[in-house]
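Working notes, beginning with the structure itself.
A protein chain is absent from this complex, but the other protein chains hold their places.
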Amino acid sequence: MSRTEILESTDAAVAGIEDGSTVLVGGFGLAGMPFDLIDALIRQGAKDLTIVSNNAGNGDVGLAALLAAGRVRKVVCSFPRQADSWVFDGLYRAGKIELEVVPQGNLAERMRAAGAGIGAFYCPTAVGTPLAEGKEEREIDGRKYLLEYPIKGDYALISAHVADAMGNLVYRKTARNFGPVMATAATTTIVQVDEIVEIGKLDPEAVVTPSIYVDRVVQVTARHYTVQGAR
Amino acid sequence: MSRTEILESTDAAVAGIEDGSTVLVGGFGLAGMPFDLIDALIRQGAKDLTIVSNNAGNGDVGLAALLAAGRVRKVVCSFPRQADSWVFDGLYRAGKIELEVVPQGNLAERMRAAGAGIGAFYCPTAVGTPLAEGKEEREIDGRKYLLEYPIKGDYALISAHVADAMGNLVYRKTARNFGPVMATAATTTIVQVDEIVEIGKLDPEAVVTPSIYVDRVVQVTARHYTVQGAR
Amino acid sequence: MTTTYSGVPTVADHRLSMDELAAVIARDIPAGAFVNLGIGQPTKIADQLPADSGVVLHTENGMLNMGPRAVGDAIDPDLTNAGKVPVTELPGAAYFHHADSFAMMRGGHLDVCVLGAYQVAFNGDLANWTTGGPDDIPAVGGAMDLAIGAKDVYVMMTLFTRSGAPKLVPRCTYPLTGVGCVSRVYTDHGVFDVGPDGVRIRETYGISAEELANRCGVTRPGPTGDSEG
Partner (left out) sequence: MTTTYSGVPTVADHRLSMDELAAVIARDIPAGAFVNLGIGQPTKIADQLPADSGVVLHTENGMLNMGPRAVGDAIDPDLTNAGKVPVTELPGAAYFHHADSFAMMRGGHLDVCVLGAYQVAFNGDLANWTTGGPDDIPAVGGAMDLAIGAKDVYVMMTLFTRSGAPKLVPRCTYPLTGVGCVSRVYTDHGVFDVGPDGVRIRETYGISAEELANRCGVTRPGPTGDSEG
């Protein structure tokens, strides 16, 4: 029932993603971005998507390519504007995409709350700033906090380094970033990995994402990009 | 300034714990209980303590010995009553110790909140039960939640498996339990470990508690107890 | 509240032992499910799961893919279940800390948990943490977290107290662990679905559904097999 599926292709891995879905997309800039799953999602054709990700695409690859394909209605992120975010910048300035800016720690904590069954939490970030507008404020022990609600995804597309055949995951260096949190926050978590190993080959003390959070895994050939392009 | 101190004795490790302190004590039953630090705390003499721990002592060792020594004013825990909790049971029935029962997940999450700078959070656990008394209730998206506040410690006494000389920690099996959470929630975190290794010997991907949460480390000879006594 | 018990099969000619009941529950746990078996009697279910069930056991003290009870040299004081009983680790296990363990539980990621109970109400209310007696030391452990956390909460218990009073009741008299959280009750005399639609008897052991309904004080069914109770 909850057993993780190991799939043969990225196309099979992204099958069934509906128009209008909220999709959590891993990565911090290009590190940890699930390039192959995003390419498959572009082929799959789902549109009118809400994308939750730290950035709004870099260069012309990954998330930027999905945006360029016109599939995204709204981006929820902390840092859309970067040296190489020309695709998003153009869509935003043309009024073709909606943007919700969320402080990076709130983005992470709100997804954690979704995964952890927390109804809402009082957070000190952004008090007294324009991003506090419309949020409930409360003083607790002399400090002001804003009430923040969970961000839940219909799907998460993330990248990890190695999975075992049960779906336990380990990551690599700072490519870990949002992956483990998003895996907990989505109804269906889809993971691309560099390698799938036999059950028992991962150290149980070092598993970062337990298999319970992982629905579909697909092995891909590692591809890395820098801001300037493929390398 | 925040650099972790490696100490030569458990007595040095618990120096300065003041009367009236709130002390978070790791362990789930006997697994992960910092026996040697507790013994040192008994020698050190601090009294009128509030102890936050999952249980209220087992047999006559560890936390039970601290209770028997009359140093504890109040216990905050999820599960005081066990087959071998005779020390606590006697004190409680004699009216000599105060008890606050907290659901186990709330105990963990409230300490996490303390460590993570969360002012309070809405939690679905215990809604409609006697443990909801006096707590603010709120309905969010059709579900009822209770407002829960952080539990912060002046000190945490925990047990880990290996530390490196910076204070990074790894644990062993289910002895991990509350250690990583308590380390984040206390002003001063004191750790007993089975082994201290050179910096660089721990896998950075597998560190569970980063050194930033660790103030004092002392190496001890591993001692294990079962419910029935020493083994 | 609707009660259904017409056409309910009596599938055993005797009241089930707790081991037999564990086997019934094991049969009903879907293959590949993530399951928490609490402490005490429900932990017997682990021994009754088929080897190829793919069921993954969670223990609240920070582990997935927990194995059977440890014996002899396999006993490791650092590896216990929620009842502090030494257990083993299966290939594919993962360890995590307590906040992560209860986030997993509270976040609704476990498919099934099975708990003991003092009382379960027809509407699914659960009482299993304290009798509320003057000499009782209250101890909740992870019971309240589990009660509201798993997708399906099953109870495993004897149906009657030693003095013969039913533990499946119109309304709990003991302090609650959770409200409307139980979906199914496995007992030595039969299995019940409970919840907002009331009680439905699924199967019985050594007793007819009608007699069982009478002994538990659930209302007789009307001609359609349903009635307001």
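All chains are identified by letter, namely A, B and C, in their written order; residue positions are counted from 1 within each chain.
The criterion applied here is as follows: a contact is a pair of C-beta atoms (placed from the backbone, for glycine too) under 8 Å apart; a residue touches a chain by one contact, two chains touch by 3 or more.
Note that the structure is predicted; figures quoted are calculated from it, not measured.
**Q** In the full assembly, spell out which visible chains the left-out chain is touching.
**A** Answer for the hidden chain's contacts among shown chains: A, B.
**Q** Identify the residue among A:A175, A:V193 or A:V217 that touches the chain left out of the display.
**A** Answering carefully, the residue with contact to the hidden chain is A:A175.
**Q** Which of B:I6, B:A69, B:I196 or B:I212 touches the chain that is not shown?
**A** Going through B:I6, B:A69, B:I196 or B:I212 one by one, B:I212 is the residue touching the chain not shown.
**Q** From the list B:A116, B:A175 or B:V220, which touches the chain that is not on show?
**A** B:A116
**Q** Across the whole complex, list the residues on chain A that are touched by the chain not included here.
**A** 28-32, 54, 58, 78-82, 88-89, 92-93, 99, 101-109, 111-112, 123-131, 171-181, 208, 224-227, 231
**Q** Quickly run down the residues of chain B that touch the omitted chain.
**A** These residues touch the chain not displayed: 1-3, 112, 114-118, 164-166, 168, 184, 199-200, 202, 204-205, 207, 210-213.
Please note the rule applied: only the chains that are shown with their structure count from here on.
**Q** If you average the CA coordinates per chain, which chain's centre is most distant from that of chain B?
**A** A
**Q** For chain A and chain C, what's the span in angstrom between their mean Cα positions?
**A** Going by mean C-alpha positions, chain A sits 36 Å from chain C.
**Q** Centre to centre, by mean C-alpha position, how many angstrom separate chain B and chain C?
**A** 30
**Q** Between chain A and chain B, what is the gap in Å from one C-alpha centre to the other?
**A** Averaging C-alpha atoms per chain gives centres 33 Å apart.
**Q** Could you check chain C for residues that touch two or more other chains and list them?
**A** Expected reply: 89, 95-96, 102-103, 105-106, 149.
**Q** Would you please write down the residue numbers of chain A that are in contact with two or more other chains?
**A** 116-118, 205
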